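Below is one structure. I have some questions about it.
Every protein chain except one is present and positioned as in the full complex.
Order as written gives the chain letters A, B and C; numbering starts at 1 within each chain.
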Amino acid sequence: MPNILEINNLSLSFGGVKALQDVSFRVPENAVTTVIGPNGAGKTSLFNCISGFYKPQQGTIRYQGDVLAGIKPPARAAMGLARTFQNIALFRGMTVLDNIKLGAHVHMKSGLLGSLAYFGATRREEMAVRRDVEKHIIDFLEIDHIRRQSVASLSYGLQKRVELARALAMRPKVLMLDEPVAGMNREEKEDMARFILDIREEWGVTVLMVEHDMSMVMDISDHIAVLNFGRVITEGLPAEVQNNPEVIEAYLGTSDMDSLRKKLNPEREVA
Amino acid sequence: MFKNILSKGRRLAGVGSIAAALVVASPAMAQDKEPIVFGGSIPLSGVFAFAGVHIHAGLTDYTSWINSQGGINGHPVKYVMEDTGYEVDRSVAAFKKITGSNTVPVYYGDSTGFMKTIASELNSRGTTLMSGASFATALTDNEQYPYQFVPGPNYTQMFGIILEYIATQGKDGDMPTVAFVYSDTEFGKDPIENGKAKAAEMGIKVVEEIVTKPGSVDVSAEVLKLRRARPDFVVFHGYVLSPINEFMVQMRQMGLDTQFMGTFWSSDKLIINKMGADADGYMGVMPYNYYDSPESGPMLDALRAQAEKSDPDAGYRPTGYIQGWFNAMVWTEVIKRTMDAGKELTADNMAESLASIKDWDTGGIIGIPVTVHDMSFPVGRIWRVNAKEARYEPVSDWIHLD
Amino acid sequence: MDWLFFGEISLAGLAMGGLYALIGLGFVIIYKATRVINFAIGEIMMFAAYLFLTFAGGMEMSPWVALPLAVLGGSVLGGVIEKVMIRPMLGESPIAVVMVTIGIASILVGLVELVWGADPQLLPGFLPRKPVFIGEMYLAPKIAYGFLIGAALLIVYLLYFRFSRGGVALRATASDQAAAYSMGINVRRVFNMAWVFGSLAASLAGVLVAATGGLSPQFGAIGLSVLVVVIVGGLDSIVGALIAGVFIGWLETVAGAYLGGEYRMPATFAVLAVILVLRPYGLFGTHEIERV
Partner (left out) sequence: MRIGDAKQSYEADEAIWTSSTQKIWFACFLLALAVFPFMADAYFLYMGCLVGIAVISTTGLNILTGFTGLISLGQAGFMGVGGYTVAWMSINTELPFPITLLFAGLLAAAVGILVGLPSLRVKGLYLAIATLAGSVFLHFIFAEWESVTGGMGGLSLEPAHFFGFTFQSDFRMYFIIVPLAVLMVLGAKNVFRTRTGRAFIAIRDRDISAEILGINLLRYKLMSFALSSFYAGVAGGLFAYFYRVVTPESFPLSMSIFYLAAVIVGGMGNLLGGILGAAFMTLIPEALGLLTAALTPFYPNAPIFMSPMLEIIFGALIVGFLIFEPHGLAEIWHRIRRFFSLWPFRN
């Protein structure tokens, strides 16, 4: 499996605080890769580097073989790097539908004059996006009943789903999900896991995810990278990672294997 | 703390009661003739209110007085006004409102800005002659503003009168030097270019020129400049009070014996009231006699009697009052002349009547007979503050520019 | 070049700048503690100056009684404004809060006109009138003494914030509200205190400025110069306010003297524009790191 994204020796610091140190790992194409690690390990900073919002002091990010350095965030979005945010970043002044349509922004062309007149090409483009969004995204994510609502009125779980919808409207090659199931109940988590797997399979999209919920991570990930104190401890298949003593150390500050298994696999233990 | 409200309230209460009496009185005059309407955009509130309330009183009292004299050729006079807050858009709204529901041959405008703004409408209507609070030089341009006049000398002419006075004050045959201090406004900049030209023509050297914002500003740097330039005279224009006081006090503290002078709106008694002893020696150009000047004349006496009658407690009446009265006087004269000539009260006819005014006796409001030149009355006199007596006293003869 | 003249002009400008620094300090105190940009600061100054006018003029008190009373009145006004109109806006967007202060400015102008009328006023003179010479350089006495009084308060303030308990609470709140709260500091009291102290500095400056330049309901326009001062210095920097205050006062005066009065504002705003481009958060302000 070729790697769509390769991170090499990435370092980032803010005024002396080292957020990332010499981070390297790979994201295989059309797979689900998950970055795990304790809070403050630098996961979101890593996402921000890939998005282009933070500029790492050292290292490179290769996307489809090309180095991303110097490319601004909007251009990266246009290249197929879409994402969701840890603290839901929906636009509260817009309806669900408009939020999703906004995702299609980078693939639209109409300019200011067309917008003012809402005529001809602009109108056709808007209609095409609407149809596309309705058919492929709203139906797929089962959110047709809320499309006219303002996002502020939605439950947390639904907001996460709308954010996913918006990311999908960006027609991503790599979909970066920052804690997609945090704060959800079990049913919602299962829905989200199903959506993520479907997206990978049906849409052929690579998924790069940050998540704390270990049972979900272990269930749907093809590849896992573990971050601690801004460094990659290890990467590999879920099973490999699960048994790595350094990971255990990082998570629990102990090498007690039993309690780690409990932590990483709570539900299986019960079952 | 509420002294101000109370004093103002009382002042206006007098005005109000007269206005109410007016409404009752006019039908009793038993004249069947159409009333003639004096319209007005009056700044009863806002930054110009200190003058506006007195202008209003002057116009109101004149209206009462002329009606008591039988009106204009038997037509009663009605004064219709709106408060503008000294805002151009509200002045225009007032004009539209008043002219919409009355036939208005003459109208009082409250600012240069308003008068310039309304000019195009005035020109296309051709029904109304206008004067008001502004003495702007531009308004005496007959091409652009054929239906507007100034009720005295325009600001350029005021500078002319001041310069004529200054020219007589040279010692040992030397011409005195002068500095102009003016505000960074349309009002302030109005006469400066012409004033400099006139000074050059007369051989008076303008040694310094200072622009400031009007109102509360620190002028110590400007005072330092004047200390270097050492002008014999400083002429202020475009201010009401501040920063004139600060210039005077600081320059005197430096031991300079400069004479300070100002134009119409800077020559009100406000200066004496607020500055007290510091105002002593300040000079202003004024086309009218002050309310408390020792001169007399039939019209000036009538004005004083009417003022006394309408508000016995008011005492002294500021220049705004006389300015309002004089505007109405000119309107009356113009309307009378037009009617006497058997012509309709159109703006053209009235402007023609105005231009025909020659050696007109104003009954003591202005000390000498006046002649209209280019829609202005280019006459005035230099007055000097006697702080002890708290009044202005004349220091020159009446100067009539040609 | 006439160096004596330049020296005199500069001196006058620096003295005026001292008052700007004082107002700037008042502004920064409020901003640091509460993150509110107070567009009404000029009007608070005006209010205090009118109070002084009433106490010293209308009621004929000694100016040295009237001055503290007026300043006290101004600071009480600041406290009331905070309690009644700023506190309900806690947590709203900064733009909304700024607009509230603009609204407050308008209300204050109206109130002043209602109570004291629209006429221009002069404050009763209370500062010595004997000219001050520093070497050969002349300095207008009002400005010199105004500067001295202002500087005295400035020093008292700086000492207070450095050493007193209230000052420590204020600084703690300024650097981290949540932490200050968890340490048992009454953050709401600190907010109110900041408004009171900030308005106090502004009020004193208001009386002193009005004493040199006169007073009218348009007086609050001086707030624009103060905005330039605090933006150039950095909104949350006391040192910035002091240095920028003196500098802007000097620049305004020198530009007015050499270029003409119409250049005072453009000159300082040109400096402002340059600062916004080169150091967007002012000479000494802190730039907060943004997070997603």
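The rule is short, and it goes like this: contacts are C-beta pairs under 8 Å (C-beta built on N, C-alpha and C of every residue); 3 or more make two chains touch, one makes a residue touch a chain.
Owing to the predicted nature of the structure, the values given are computational and were not obtained by experimental measurement.
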{"item": "Contacts of the hidden chain among displayed chains", "value": "A, B, C"}
{"item": "Touch with the omitted chain, as defined above, among A:2, A:40 or A:74", "value": "A:74"}
{"item": "Absent-chain interface as seen on subunit B, which is shown", "value": "5, 8-9, 12-13, 15-17, 19-20, 44-46, 49, 53, 82-83, 85, 87-90, 92-93, 96-97, 99-101, 113, 116-117, 119-120, 124, 138, 144, 184-186, 188-190"}
{"item": "Missing-chain contacts mapped onto subunit A", "value": "51-53, 72-74, 77-78, 82-83, 85, 89, 91-94, 98, 101-106, 108, 110-112, 114-118, 122, 126-127, 130-131, 134, 166, 170"}
{"item": "Subunit C residues touching the omitted chain (full complex)", "value": "37, 85, 88-89, 92, 94-96, 98-100, 102-114, 118, 224, 227, 231, 235, 262, 265-266, 269-270, 272-273, 276-277, 280-281, 290, 292"}
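Operating definition for what follows: only the chains that are shown with their structure count from here on.
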{"item": "Middle chain, criterion being Cα centroid separation", "value": "C"}
{"item": "Chain located farthest away, centre of subunit B as origin (C-alpha)", "value": "A"}
{"item": "Residue list for subunit C, restricted to those that touch at least two other chains", "value": "none"}
{"item": "Footprint of subunit C on subunit B - complex, ascending", "value": "1-5, 8, 45-47, 49-50, 184, 210-213, 215-225, 227-228, 240-243, 245-246, 249-250, 253-254, 270, 274-275"}
{"item": "Subunit B-touching residues of subunit C, taken from the complex the two chains share", "value": "2, 5, 8-9, 12-13, 15-16, 54, 58, 113-122, 129-131, 138-141, 143, 209-210, 212-219, 222, 253-254, 256-257, 260-262, 264"}
